[in-house]
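What follows is an incomplete set of chains from the complex, kept in their original frame.
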Amino acid sequence: MEPEKLTPWYVLRSPEIGRPFQDFYNASKSEGALDTKTKELLMLSLSCVFRCPHCVESHLKAALEAGVTKEEITEALLITAVEGAGTQLNWAKEIYLKYLGINDRVAVTQQ
Amino acid sequence: MEPEKLTPWYVLRSPEIGRPFQDFYNASKSEGALDTKTKELLMLSLSCVFRCPHCVESHLKAALEAGVTKEEITEALLITAVEGAGTQLNWAKEIYLKYLGINDRVAVTQQ
Amino acid sequence: MEPEKLTPWYVLRSPEIGRPFQDFYNASKSEGALDTKTKELLMLSLSCVFRCPHCVESHLKAALEAGVTKEEITEALLITAVEGAGTQLNWAKEIYLKYLGINDRVAVTQQ
Amino acid sequence: MEPEKLTPWYVLRSPEIGRPFQDFYNASKSEGALDTKTKELLMLSLSCVFRCPHCVESHLKAALEAGVTKEEITEALLITAVEGAGTQLNWAKEIYLKYLGINDRVAVTQQ
């Protein structure tokens, strides 16, 4: 990801809030507790879930440039998929167990 | 995350689809291209975004047990926040630029 | 689902918009092209995805009362899970294929 | 939906997790407690909610091929809309009632 040279539209139109957002975003990209590879993988998965095509492409490129392999990226996307599935079954598991549980066997959720 | 000993309700009620889901989930947890720490961080962030309290708690515990520090976890959650913000501004940036752009200056999006 | 006897808060506070919403909701419950069982299964799955615990419980009860079996309900929830997974891999598949595709084999998405 | 002849990119790049996902997806498509028509309607509604254009088109075609009528499909999409509305008013109804309730009349939520 090359250094930003131009000012985004939201900073031009609303510098009072747009600039603090930009500072927040820039801070999240700098080296911290997590390394760049892990951060880009996280950002890619989240861009996917938040349905942002520009962000997906941007973070996919940035991840590859940071040295993340295609196998690691694919695995991250499959983990995104498995959470997209498992959370449907677990967020309301008390309700599911109350109405769909099986009395004569102990039924627990997996995740 | 201790080994699963009991059969989940969805496997008991619908083994034809429930068992393949369980295999998919178990496969995603095993060592692969990504190490366990990275996977748990990813799963935690995604559980957060998918609004699954049980999953958040489960992956938070699993991440700490895998040796992820509280600082790394907090950073992952802040990256989740920054993507939750930035994707609002970037998924439809062509539309925003078309109506809100500034003619006499070059306005580009940041992400 | 027993007949509604009391007026919801949003109708009391905003009858101009609240009443038309209530008419819309009531219309969706009456027999139409789809039978009650199919409608309740749909509403249950959607309540799950929209993260509404009250709605999940309400539609789960209504589905059981309409004669939907626990096996059918569980299958509907697993279909909710599989779409929660598959859509992560398919909504942006052009981008994935562009960066993660494999040249010497034809790689297509499944769904 | 014609039989899949080619291997998806995520199976080629990550067979350890990609293949179990594919098995899960294939299992969800086979005849079970729910018939194909009901499954395709469910999958269509969910593809819509999960904002996956490829999936919407794929399931719309599959539903029509399975004999679902255009009237049934439209009704399913309107049920998706009514849940998209109603869940906004019901997921946090305790909070709404606490601050917006009307003392001199009993106000309950509809759904």
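Every chain is named by a letter (A, B, C and D) in the order it is written, and numbering of its residues begins at 1.
One rule holds for everything that comes next: contacts are C-beta pairs under 8 Å (C-beta built on N, C-alpha and C of every residue); 3 or more make two chains touch, one makes a residue touch a chain.
What you see is a predicted model; the values in this text were computed from it and never measured.
Oligomeric state of the entire complex in this file, given as copies of the one sequence with 4 shown: 6.
Basically, only the chains that are shown with their structure count from here on.
Annotation: 24 Å between the Cα-based centres of chain A and chain C. The residues of chain A that reach two or more other chains are 49, 51, 53, 70-71, 73-75, 77-82, 84-87, 89, 91, 96, 100, listed in rising order. Per the touch definition, chain A reaches chain C in the complex via residues 48-49, 51, 53, 56-57, 60-61, 64, 70, 73-74, 77-78, 80-82, 84-89, 91-92, 95-96, 99-100.
Here chain A touches chain B in the complex through residues 4, 6-10, 12-13, 21-22, 24-25, 28, 32-34, 38-39, 41-43, 45-47, 49-55, 58, 69, 71-72, 74-76, 78-80, 82-87, 89-91, 93, 96-97, 100-102, 105-111, going by the rule given at the top.
Residue ranges on chain C touching chain B, taken from their complex, read 51, 70-71, 73-75, 77-79, 81-82, 85.
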